[in-house]
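Missing here is one protein chain; the remaining ones are kept as they sit in the complex.
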Amino acid sequence: MVPEDYDVVIIGAGPSGIGAAAVLAEYPLKVLLIDENNQIGGQLWREPAHKPANRFRDSQGSDLQLDLRAAMGTKMNNLHIISPACVLGVFPEKHILLSTSDESVKEIRTRRIIFATGAREKVRPFNGWTLPGVMTLGAAQILLKYYGVLASSNILIAGAGPLIYLLSSQIIGAGGHVTAVLDRSPAITMLNTKWLTAGQLSKIGQGIVALGRLIKKRVSIKHRMQVVEVKDQGKLQEVTVGKIAPDGTIVQGSQKRYETQILAVGNGFVPNIELPQLAGCDLAYAVDMDCWIVKVDSSMETSINGIFAAGEITGIAGGDKALIEGRLAALSILKQFGKLNSKKHRIQKTALLRKRKRCQLFGTFLYRQWAIYPGEWAEIDDATIICRCEDITMGTIRDWIKKGISSASELKRATRCGMGNCQGRTCGPLIYDILAAYSIVGKQGPPPLSVRTPVKPIPLGMLSHLSS
Amino acid sequence: MAWKSVDVVVIGGGIIGTAITYFLSRQNINVILLDKSEIASGSSGACDGAVVMQTKKPGVHLKLALESHTLLNRMQDLLPVPIEYEKNGGLIVIETEDEKTAMKQFVEAQRLAGLDVELLDHKQLRALAPHLSDHLIGATYSHLDSKINPIALTLGFAMGAKQRGSEILTGTEVLDIEVEGRQVSAVVTAAGKIETRTVVNATGVYAPEIGRMLGIEIPIKPRRGQLLVTEVRPALLKPWLGSANYIAAKFNPKLAKDGAGGVSIDQTQNGNLLIGATREFVGFDKRTTVEGLKKIASRAVRILPDLKHTHLIRAFAGLRPYTPDGLPILGKVEKIKGFIMAAGHEGDGIALSAITGKLISELVLEGKTDVALDSFNLKRFSNDTT
Partner (left out) sequence: MRIIQSIKNASGIRIDSLQRGREIVFFVNGRSTTAHMGETVHAALIAAGYRQFRKSKTHQPRGVFCGMGVCYECLVTVNQGPVQRACVTMVEEGMEVEIDGS
């Protein structure tokens, strides 16, 4: 296998990856942008499937000036895009091994790497959350916006964060029926003035439009409501909810039942740090967000020289921060390559860092809505599944906590949590929360579960055909 | 002022250390087990669960293994954690006539040493394991080979020991071992000093570090083995499987041709297949490599073609504590009174865990053992005669 050489490889083509590519593509550098999905855009900039993405707008509506069609043609032929492409491993001296859709494997050597791998959704478990009638908010949204499929005609929305309102509004716009919107955060958080200080006026606008639609359709919006159980009654799902107190307990006698077809639920997002972790980048536990992030300096450089991280993986705060950080990383690389003089770099960097700070405030505000209270874990039934891949229940985990395990790795060894197909992507964040709630580990966080090559499953036949 | 004072300190919370602590805890004796990280966080948490008699050198090695096998049989009922012990036999598949010749000799030697093992021809092999590739010309089979969950077994020994009053301190690194003259007097940890007159070194690949604290050279080095874990599959393979080439490479490097290469395949009770393994001297590097994974994958698919579409979901690497002659280092160390070795099991740690536990506990309590440990003593490596 002859390695291909690049100046910069950007892993992940969501807002931060595309933002970085847009900046770098203006210079005579050999840049590779890859994404594991069939189309680029990540989760936030998905376009309907039949319309291949080639233009992107940031949330303020301004055109990114990145015409990716042209990138393949004459204008920016130094930008190569491969999607889908799955990174098998990142090795010392910036060697990357990729498998592509035709089952071939590429070996890439590069001078700089930008990790822009985004985030995935987190769900606070309850009895029945594994049923086919329950999916994440993102899953329902992808089906609707990307494939034009309403998961069903009646959908109950639960969880927290702006997405529950946005999704409900989108469902109504598509002609669907929203059974109710159950926001587990207190109503007062909607009036939080942090919206303004975070400079997120456009988001307020979006929020008002969404709410307006819901009010017009008389959709029931309830606050402080948490799903406690879902039962499959054939075509219908019976969803039991209860009022959640600030200490995380469910208020006695507050339980209500809803009948619906699909329950879409979400409690925020978790950064996809697996690849940077595998590459050896230092991680940090973000105490204000209860998640592991990649440690970066103000230039978005990680603990490894020449490796950068941008977007949700440095802290969950949405698409605007992701885009800003992608740009910041690209600018840092340009300066390192001598393509941008220090003064110009400093000016642009300062401006971007200012905007970034506002976005980070928004992120912290978001997290407060999503936060699972430590006291909730005691409420969760012994029978509730925590590790979905291996069907490991809360009861089994509690047993081992009593026996005296002291870390996520120990729990994994003892129970098999995290040993299934998803390798801890779904249950890992829950386990870190549980261990913190049971005071097994301090506020600085438990060490994350280890990551090994390959980071995603690969058929043995394909692996054995790699040319050497 | 000592922090604690005990009869025995066992260093190393892997399969060997926990087994020893368990057997010691069955007696009326004060034991502490120390591990710098967590129970089973090292090699014992990065291996397969093969309890294979066929891969042991005929002689004292095999003898020990057979005794361990008998003991492990009883552990299921004695330990407080389900250890997933399965007696499904073991197959060593043969691909070439050269291998067949070598295996025939091996089988004869094993039979003489008391192992019940037979040679199967192509037809018999197809009947026993129909999913295997048609190109295999035969196999050796022993019904005594079995498998176990190594992490569960380690945790089982540890929990069992705790239940009987032993203390286990994880996250506690040993910094030094103090002596009074030539007698062990204390173990120094970051958390405090533990007074004791007996220390068991069960630290596997880290045994030389402990030895250095006492000026003793221990010839154990890490030999990396990468292992693949597949997604859960319905029952494909009941017996443990190894290839003749894999076994040959362990004892007779001339037989191991780099092109063909050996493999071991083990389907766990959960349904995942554990496929291994490489043998690499790379220091303490526990990373997996695409080259290593690719080698193992292609060998596995060659033996079990059905695996072509099966997904590898996880790979990891364990460091085997390798010794120059392939035998563990067990027993008292003459230079220092109270210092006992129990490390260097290189790929046989799980199988030999129970017997090691029993024998070392006998050594500690009675000063001698049922089975003579002379062949395993550290002094076999030294040149001087003091």
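Letters A and B name the chains as they come in the text, with residue numbers starting at 1 for each one.
Note that in this section a residue touches a chain if its C-beta (ideal position, glycine included) is under 8 Å from a C-beta of that chain, and two chains touch if they have at least 3 such contacts.
Computed from a prediction, not measured in an experiment: that's the story for all the values here.
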Quiz prompt | Per the touch definition above, residue among B:A152, B:V232 or B:L330 touching the missing chain | solution = B:V232
Quiz item: Given the contact definition stated above, which residue among B:K36, B:H311 or B:K358 touches the chain not shown here?
Solution: B:H311
Quiz item: Which of A:T110, A:S152 or A:N267 sits in contact with the chain that's absent?
Solution: A:S152
Exercise. Could you list which residues of chain A touch the chain missing from the display?
Key: 36-38, 43, 48-51, 84, 120-121, 130-136, 138-140, 142-144, 146-154, 174-177, 232, 235-236, 259, 261, 385, 388-391, 420-422, 425-426, 457, 459
Exercise. Considering the whole complex rather than only what is displayed, give the residues of chain B touching the chain that is not shown.
Key: 231-232, 270, 309-311
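Heads up, the rule we're going with is that only the chains that are shown with their structure count from here on.
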Quiz item: Measuring from the mean C-alpha position of chain A to the mean C-alpha position of chain B, what distance in angstrom results?
Solution: 41
Quiz prompt | Partner chain A, residues of chain B touching it in the complex | solution = 38-41, 45, 151, 155, 159, 170-171, 228-232, 270, 272, 275, 287-291, 293-294, 297-298, 300-301, 307-317
Quiz item: Which bits of chain A are touching chain B when the two form their complex?
Solution: 88-89, 97, 390, 403, 406-407, 409-410, 413-414, 416, 419-421, 423, 450, 452-454, 457-461, 463-466, 468
